[in-house]
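So the structure is just underneath, and the comments pick up after that.
Yeah, one chain of the complex is gone here, protein chain that is, but the others are all in their spots.
Naming follows writing order (A and B), and every chain is counted from residue 1.
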Amino acid sequence: MKLDSKIPEGPLSEKWSKHKFNVKLVNPANKRKYDIIVVGTGLAGASAAASFGELGYNVKAFCFQDSPRRAHSIAAQGGINAAKNYQNDGDSIFRLFYDTVKGGDYRSREANVHRLAEVSVDIIDQCVAQGVPFAREYGGLLANRSFGGAQVSRTFYAKGQTGQQLLLGAYSALSRQVANGKVKMYSREDMLDVVMKDGQARGIITRNLITGKIESHSAHAVVLATGGYGNVFYLSTNAMGSNVTAAWRAHKKGAFFANPCFTQIHPTCIPVSGDHQSKLTLMSESLRNDGRVWVPKAVEDAEKIRKGELKPTNLPEDKRDYYLEVRYPSFGNLVPRDVASRNAKNVCDEGRGVAKSGLAVYLDFADAIKRDGRDAIEGRYGNLFDMYQQITGENPYETPMMIYPAVHYTMGGLWVDYNLMTTVPGLYAIGEANFSDHGANRLGASALMQGLADGYFVIPYTIGDYLAKMPYDKLSTDDEVFKTAEKEVKERIYTLLNIKGSKTVDDFHKALGLIMWEYCGMSRNAEGLKKAKGEIKKLKEDFWKDVNVIGSNEELNQSLEKANRVADLLELGELMVDDALDRAESCGGHFREESQTEEGEALRIDDEYSYVSAWEFKGEGEEEVLNKEDLIFENVKLTQRSYK
Amino acid sequence: MSWFSDTISSTLGRKVLMALTGLFLIIFLLVHLIGNFQLLHADDGQAFNIYAKFMTSNPIIKTTSYLLYATFIIHIVWAILLSVQNKKARPVGYAVSAAATNSSWSSRNMGILGTIVFIFLVLHLKHFWYEMHWGGIPTVMYDGVEFKDLYAVVNMAYGELWYVVFYVLAMGGLMFHLYHGFQSAFQTLGLNHPKYTPVIKGVGIVYSIAVPAAFAAIPLIMFLRTI
Partner (left out) sequence: MRIKLKVWRQKNNKDKGGFKTYDLEDISTDMSFLEMFDVLNEKLVRQGEDPVHFDHDCREGICGMCSLYINGKPHGPKQTTTCQLHMRSFSDGDTITVEPWRATAFPVLKDLVVDRSAFDRVIQSGGYVSVNTGGVPDANEIPIPKKAADKAMDAATCIGCGACVAACKNASAMLFVSAKISQFALLPQGQTERKTRAEKMVAQMDAEGFGACTNTGACSAECPKEISLTNIAMMNREFFGAKLSSDNI
């Protein structure tokens, strides 16, 4: 199938304005005749649902949590980028665009990224108008901080809880529409399938998580804002409930899945402490503004530290290796996430890691405290330091923090065109659920930007283009297609419940996570990936034979919820491996050992791999088919990224 | 006027009525205490009896006293209403409670403390207030004018050990009731300020200890005098 990205003609900076003019509009009086389903209520979903409601559409919004306010966007700490240039340090829309394309290692679409940079400024205005309490200077104007991968200060923040404040802003806008009757909110509801009629997405099947009732919901368009699939690694910074189910079921109904192997490993997470670990906790990247990353120069010193014979504070300066500052003098500790993560892995592989496990590096604030005073550091990172102490029992004001990379974000997702529509007409994907803006690596403080850009300022325009061509008739949920889809969903649930095997859902999830982390984690090679594929296939077969799901469908059943999700993660894992195997180059978060420079940096191969991989589902048991969307760069010159 | 009834029947409105009536009662306590000091004059009750007559005959004081009765009734009735409402907000309680780690004992037991004060109040009114107004109290003559000898009634009551013990215990209850109630009333009225709240809390502590203690001291002294 030929992929049409629908990128408008014309100069880069005019594409979006022209497109906005060219898309079809729905008359205000007619908007109320259209129903839109939004699945997920994170930044993208909540902002989209609220904006649709404001425009006059009838919206049904769904989330699996008990309240839309709990979506995992809430956990984003550091901030949100915008090309406001409030700091007068040379920022501009083009610079944000350029940084994002470069940061993404030239695997994103120029037009999408430029649009993102354009609307970034509107997002800040919108959020401030909603009452989001961003940090301010004494003069009353907005404050900024700098973030990895950029040399300007363009990140707006609200303490270490920016995601929370932005989400609460979007949630409040959503709540207003719920009160106005324009949005009907369905909490504790899991989406389990997309319903198709005549090749178009016309609704979804959900499971009420309290009663277990399988329900049909009809609409003129379906928007998936269901986040990323980092939980395929079992251990990640994602919420426990984050899952790929909605996106995956859409994929199986015809939506192509793009760049699944592009996962971001975040460099500053709290290291794993034992087998019981259920999730990893991120420490905001903003910590790298003041913290200095180091490990001992000598393996022997590292060993002593690991055994507890030597305190890190007692190791003299000349025996410490501030490896990021040494290798990347111009960016130092603020190199992009993939670079910082890979370097941490390398020094640990060399045996210079710290913590009992040897899988950690130091992030040291001693110099910053000496320079700015403890109060200043507390003001900037107080809550993060508290959180660290809570989890590890160590005081980071006195002893350096320990960090290790962890899976954090997935750049891949459902393939979408410029309108954010998937390959299924009427089915859209926004936020982390789509693939479009971050290429092979996402810069810090860009996820919040993209989620809100898609929800507030992109999809409210582009969805009209599709709806304007749709008839007003509502498809009855009594229609054959709904009945069939409901039946399939029920059958799958009863199959799961009736296996009554010997292993728990978590057993399978953990096993999958280990395979993915080992072979498809921070560095990958063809041999390992082939091995992983076999192991996942086996694990998947085993799952459908030997999983034990307790209880029944007609009740609140968290085992069943998990089983449903893990079943899909298993299938996705296989596709990720396929994709990683196909892409025999290193780019961004995807590091293929076969493709590196002499210095061990990632080596892109632009001639062969300058494309988006869009995978097409062909049927159960069939190999997926790769479709390629070639990436064309007219405004940036492709260079090997250098942060030296 | 629906907005008005809405306001005072809301949880916040009920609380504010509690606070306003509470503060009024706090002022009343001080006035009452000053009156009680008349009991300690070594004049066989003359000063006290003159004071008592003044308090029951002066038209301004009499008017105020109706306000006071109303205040008492509102404070008590609203306390019952609030307690019922609060109970309804959590019909099933917890098996384990560690409330002592997050709040003061007195703040959690205002109802019980208030009940102790209420029982005291009933007996107190019966013994003195009722007697003064409608009871058969002996009279005395000062400078040719007839006065009810309330002092004699009080003196007799305070000669009974059980009554003095009951009085002192009730003042203990009042102490804890005020200890929370005083500063709580200001918080309910929205007066929470980094400059003034510490002062309010300080005054509240002094008041809640000093006033009940002074009240309790009077029957104690009078009892000791009878021995």
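The criterion applied here is as follows: a residue touches a chain if its C-beta (ideal position, glycine included) is under 8 Å from a C-beta of that chain, and two chains touch if they have at least 3 such contacts.
If you're wondering where the values come from, they're calculated on a predicted model, not measured in any experiment.
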| item | value |
| --- | --- |
| Touch with the omitted chain, as defined above, among B:M110, B:L150, B:V164 or B:L178 | B:M110 |
| Option touching the unshown chain, where A:S13, A:S92 or A:T281 are the choices | A:T281 |
| Where the missing chain touches subunit A, by residue | 47, 50-51, 54, 65-72, 74-75, 84, 86, 122, 124-142, 158-159, 161, 163-165, 168, 171-173, 175-176, 178-179, 185, 187, 210, 237, 239-241, 273-274, 276-279, 281-282, 387, 390-391, 393, 456-457, 460, 504-506, 548, 550-551, 555-556, 558-559 |
| Touch residues of subunit B, complete complex, unshown partner | 2-3, 6-7, 10-12, 14-16, 82, 85-86, 88-99, 101-104, 107-108, 110, 180, 183-184, 187-192 |
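Note that only the chains that are shown with their structure count from here on.
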| item | value |
| --- | --- |
| Cα-centroid distance, subunit A relative to subunit B, in whole angstrom | 63 |
